[in-house]
Every structure is written in structure tokens, then in C-alpha cells.
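Have a look at the structure that comes next, please.
One chain of protein is taken out of this complex; the other chains stay put.
Coming up: chain A.
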Amino acid sequence: MDLFKVGDFYMERIFNSQGRGNGGSRLGAGGLGAPGGSSVLEESRIKVLLLDKDTTPIISMCATQSDLLKHEIYLVDTVENSARDVMRHLKCLVYVRPSDATVDALAAELANPRYGEYHIFFNNAVAKSQLERLAEADALGAVVKVEEIFQDYRVLSEYLFSLALPPQNLLSGSEGIWSEDSLHSCTAGLTSLLLSLKIRPEIRYDRRSRACHRLAQSVGKAVSTNEKALFDFPRMDAPPCLIVLDRDSDPYTPLLQPWTYQSMINEYIGISRNIVDLSAVPGIDKSLAQVTLSAREDAFFRETRYLNFGELGDRVSSYVNKYKDSAQISGQLESIADIKRFIEKYPEFKRLSGNVAKHMAIVGELDRVLAAENVWALSEAEQNLAVHAHHQGDYEQLLQVLRDPQCPAARKLKLGCLFLLRQDELGETGVERPSEVLALLKESLPAEDINYVHRFRKHFQEYRSRSGNAAEESAAAPAKKDDLLSELTKRFNSKMDLHRRMQGGSTSAAADADNVYMQYVPRLSQLLSDLSGGKLDREAYPSLDGSGSGNATTAPPQDVVLFVVGGVTYEEARFVHEFNETMRTQQQGRTRVVLGGTSTLTTAQYVDSLR
């Protein structure tokens, strides 16, 4: 269930693709027989990689430039580019999404091939008509291999994927109705994920969300129609499980300021395709304008990506000290042996210094933004708001932040939404506080934003009333389940945290609970612990085929794919990562979870997605 491994496997398939020798495959050119030059072709080991606009980001997150060079891929281009040179001594690896535009471009390419032979890989299931179009165009028999691999999603980390669908156009209207296109690409993406993990899951969905139900049905249909052809996997004793969740079920997580490294970078600087753009940072060195940040390549990042800002500070400073130590050696070159040793280690040293500079720049920028926007006060206020109930002190704090000129308007807007959301949820009826907050918001926000706050509030009032109905329908679902922030979540009682604390060395987990900036625990955490205990409510998360309810002897699923319609946060990815690690080290890998979403969210993107 490690998506990096899946990615590596597919990349190897593409890069090391071999034709099937001379027999059989070269029949097209009739009369003329197979070109005797296939031996020449074998010798021609320089490869071209042709991508399209969909697969370029996918491959850029799975393979580095040096990976390509290692496999003698010396030229990378896109199918759409029609100005490519004819070089018939090269072997062409095509990796594209089977969209109609791409298939057309590819057919045109095959009618007059620019390269000697073609190995075509599709990242999802290709339609019969598309294959026929290509076959017709390939009169010269230049294609020696066609293969479907399934990777119509972006791998963000071992256990996190995203479909990179913009959250704005996902649903049309507020009632959670899918737009046709996004439902299609979402289904295709999820199906390809299931195929790449070789699982044929039981599909469950959040009962309260229509969008989830619709998507679950759509995926279920795709699975059952392709059962024989594609989903023909050995039956497992504990069937794997796909759970479709709705972002609306936990609006707090994407509204709160994150405090762990990866999510902070995403929130304040932005990560796209593993690239962090620092060019807007004041006084940045030119060489650091764009840095790559990949958990696969960068060991330091791999270790620190889920640490909170405090822990991160310690790690970065020890990292810098390590660098200083090695730099010191270079400072005191006393003997020739010293010098020799230094010269030998120079490349390693340089790599280290590059990495130190990169992380220093990022952490420095984060620190600057935190101070400039006074995020500390904001975060404390919103965390208290989200966790405590009816607290006068928290309210004062909130007003203070709203009056703070340092705090950007967008964050104030978010805070206002959060406050009203919480008010409604706690069932507070007083109008005095909301109107005071709104009055304060009006001072710094334009009218349309104030409008938005009301719409946001209405959206969740509706959602709550829907879920209320659902709860009434199913008497079994206790009412307390609907309180998003039940006492349970506050208690950090999820098993993995228990385990983390038991591990001893991690005093940080205990500190987390006391950490005023990380009091709120995403709802996902509760879901995970329910899941591992086999206690996930069958009423709230019904199965698509309706089976299972009442059948109490089902074991907890061993492989789980969680998919959040509306986007997923890195903060939640952290919980899944920790859950998996705990399961792996303490529980013999009893449950493995992969998390995904239609996209990844920052607080601003989440607010925008509901506009």
C-alpha cells in the first residue's frame, strides 16, 4: 500500500520497456515485411519520452531528471507539440492519459512517425474505439507495445494521493451535485488507484453527503462492469475497503492554521509538484528561487515533514550544527591528509550545504510570515474557539485578533466563518456575539466577503439539518456522533496517540495535547481508530451493496482507502502517516490506510472552494 513503491514499479515498466523482438509485432507494413533494421533499433538506446499535459505532473512526482538520464531518456517532449524533429533512430516511450485530444494527437503522430518505434503506455483504461483509431493510424507498424498501467492520480507521499481537481468546479450548486466532468475524472482517478493497488474493495460512503453517495455509486459501477477484465484479484479474507468522505463533515481542519512542516509550507508558501517557489521571498538567493522538496530524495525532509514547528526548530538547528561541524573541518585544514580528506568529501559536503540552505530558507520564510501576520495569536484564538465551549476568554481573544491590523483580511474572514460555525454547532442562540463579530469583520472586509460569511454559515446549517435527518432515520446513530467536536476527540484518545506515548521517546505526543496551537484533532483521527477496532458505524457509513449491516462477524478491514470529496489537508495526511507507522511497528501491520482527496487544501483554498 506504499504509493511510492507503486510509482517506482510503473516507472520501471515504462523506462525499461522492451518490444517483443522481431516476431509478430511488425506485421502492419505488409508486403515489405519487417524492416531488417531492428538490430539497428536495438542498438539505438537513446530514448524519447513523450508525455501529455496530464501525465507530465504525474511523472514529475515519481521520477527525477537523473532517473530519466539513467535510463538513457535524453529527450522529453509532449505529444501536443507538433514542432518536434524527425529522428527515426530513437526509440519513443509514450506515457499519456487516454483522453480524446491525446489519442488524436497520437494518431497523427503514428500516421507519420517521427521516431523509429513506439512503446505506448496509458495511465488509465483506454476505450476500444480509441485503440482502434490508433491501430488504424499505425499503418507502418511503428508501435511495438501498448500497455495500460493505472496511475491517473498524483502521488504526494507514501500514503497520500490527490486527483488535483480544482475544488471550485467540483460540485455544481450547493446541494452536492456533481458536475458531469468532475464526476467522470474523479471516478477514473479512483478506479485507477484501486487497480494500481490491486484491490477490489467494499465501497462505503458518508451517509450524510449526496456527493459521496453518487461517487461511491459511480466507482461501484466502474468496478462491477470491469470485474472480469480488470478487477480480477484474489479474494481476500478481510476485503479491502474504500470509504468516501465529505469535506463538509469536518470543516474545522481545513479552517485552522496548520503547525506541521509540510502543511505549513503548503499553507504559507505553497507546494506544487514537489516544487516550492521561494522567488517571492524578500532577499532570497537566486539559486534558491525554486527548490524541490521530495520526501523520496531528501532524507531530512522525510524525517521532518510531520513535525510541528517547535520540534522542527530543534531539528533544523541540529542539522545546521552538523553542517557547521563538517564546515569546520574545511576551516582547519592543517595537514595534507586533512585537505585530501576534505577534497574527497567535497561533493557530499556541497550537497549537505545545499540542503541546509534550502531548509533554512524555507523555515526562515515560514517564521517571517508567522511573525508578520501574527499567526501565533490567530491560531491560539481559533484553536480555543474550536475546542472549548462558551468561553468568555476565548471570545475576548477572538475580538482582539479581529481588531489586529497585522492579521490579513482573508484570515479574519476565515476566523469569522469558524466562529459562526462553532456558534451554530454548539446551538448558541444569542445574537449579540455574532453581530459584534460581523460588525468587526465589516471594518476590514468588503461587502461580498460579509455575504460569503452568511452563505458559509447557511451551507453548514443545511448540511447539519441534512445529517440531522439522517440521524433520525437511523435511530441507531447516537446523537452525540453529530457533534463534530465531541469530548472524545478532545481527549486524544485515539489509539495511535496512546501508542505514541507508550513508545517513550515521543514526549512530543503528550506535548501535542497540551500544545495550545494543536488542540483540535481532525475528525479523521476518530475515524481511523474506529476503523482499526472494527467499530466504524455501519449506519453512518453504509456499504454500497447494502450488505454488512447487522452482520457483526466482519473483521476490521485490513486495507483501507479513504477519499475525501472536496479536498484533503496535509494535517490529515500526517494522522494517516502516524497511524500507518504505529500499525506497522506496534500492531504487525494490521491495518493499512491510504488517504486521498480531490485536491489538497490550504485554508484559503478551502474558503474559496465554498464561494
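The criterion applied here is as follows: a contact is a pair of C-beta atoms (placed from the backbone, for glycine too) under 8 Å apart; a residue touches a chain by one contact, two chains touch by 3 or more; residues count from 1.
In the analysis below, contacts and distances are computed from a predicted model.
A.B. asks: From the names "Pep7 protein", "Ribosomal RNA-processing protein 42", "Signal peptidase complex subunit 1" or "Ribophorin II C-terminal domain-containing protein", which one matches the UniProt record for the unseen chain?
C.D. replies: "Pep7 protein"
A.B. asks: Please identify which residue in A:155, A:195 or A:244 touches the non-displayed chain.
C.D. replies: Within the whole complex, the residue contacting the unshown chain is A:195.
A.B. asks: Among A:104, A:148, A:380 or A:581, which residue is in touch with the absent chain?
C.D. replies: A:148
A.B. asks: Of the residues in chain A, which ones touch the absent chain?
C.D. replies: Missing-chain contacts on chain A: residues 1, 5-6, 9-10, 13, 20, 24-25, 27-32, 35-37, 40-41, 43-46, 69, 74-75, 84-89, 112-113, 116, 125-126, 131-132, 134-136, 138-150, 195-198, 229-230, 233-238, 333, 336, 339-340, 343-344, 346-347, 495, 533-534, 552-556, 558, 586-590.
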